[in-house]
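Note that one protein chain is taken out, while the other chains of the complex remain in position.
And then subunit A:
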Amino acid sequence: MPTQNDFVLSVEDLAVSFDGFKAVDDLTFYVDKNEILVIIGPNGAGKTTVLDLICGRTKAIAGSIKFHGEELTAKTEHEIVRAGVGRKFQNPSIYETLTVFENLEISYPRGRSVFGALFFRTDAAVRERIAEVAEMIFLEDCLSMRAEYLSHGQKQWLEIGMLLIQDPDLLMLDEPVAGMSVGERVKTAELLNRIIRDRSVLVIEHDMKFVEDIAHKVIVLHQGKIISQGAMAKVKADPKVVEVYLGH
């Protein structure tokens, strides 16, 4: 086993409880460089809570989260983002009244301090990067459209784009293909496989076909605990997984 510093993300003995209810219980897993790790599991298994813990939205009661060997549990949300962790929410969270261009522009990782933002100028480098990301997320023709008029799937892409423009080392996506058409799912899988080249991706998904398309490794979560992990084929055949999740 490699030392933990070789991993992009090491989560060890992580736990959190809400009013005595253990939503995440003694969780340990690792994310490798250039790996797509998918977390699956029934509703309420604690999948979203794991992402909340990593990105600092929820504070753990025990355990550690190391990102490139650096402890995240003591950092604030924006420090974690600046360290290189990007997170997409379960419901697409974009700025509806701004255009696609402006959504990407406001996510551009420069001018993040008060005075930086006050004197931020959208120069050629910013425009170029926005055009580049827009093409990656299939929205190059919608740059001047207000985000509220995008389809549900396009909103999901836009939010992924808002993370990509920050060039994070770890991208965490909570149900990225929910509400997407079959065609959009295929494109999203293609997108993820393309962006993996320089980063790691942690995905939560219910769509098994999609998971099979993208996952390098799968973790099955049930009542806050890992009940199975490994390659998709192995996990799918695991009787415990069939019983609590895939069976119905």
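Here, a contact is a pair of C-beta atoms (placed from the backbone, for glycine too) under 8 Å apart; a residue touches a chain by one contact, two chains touch by 3 or more; residues count from 1.
Quick note on the criterion: contacts and distances are computed from a predicted model.
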| item | value |
| --- | --- |
| Chain not present in the shown complex, as UniProt names it (candidates "Urea ABC transporter permease subunit UrtC", "Hydrogenase", "Quinol oxidase subunit 3" or "Electron transfer flavoprotein subunit alpha/FixB family protein") | "Urea ABC transporter permease subunit UrtC" |
| Candidates A:V100, A:M162 or A:I219 - the one touching the absent chain | A:M162 |
| Options A:E77, A:E135, A:E190 or A:E243, residue touching the unrepresented chain | A:E77 |
| Option from A:V24, A:V38, A:L53 or A:I94 whose C-beta touches the chain left out | A:I94 |
| Interface residues of subunit A (partner: the chain not displayed) | 55, 57, 76-78, 81-82, 86-87, 89, 93-98, 102, 105-107, 109, 111-114, 117-120, 144, 162, 166 |
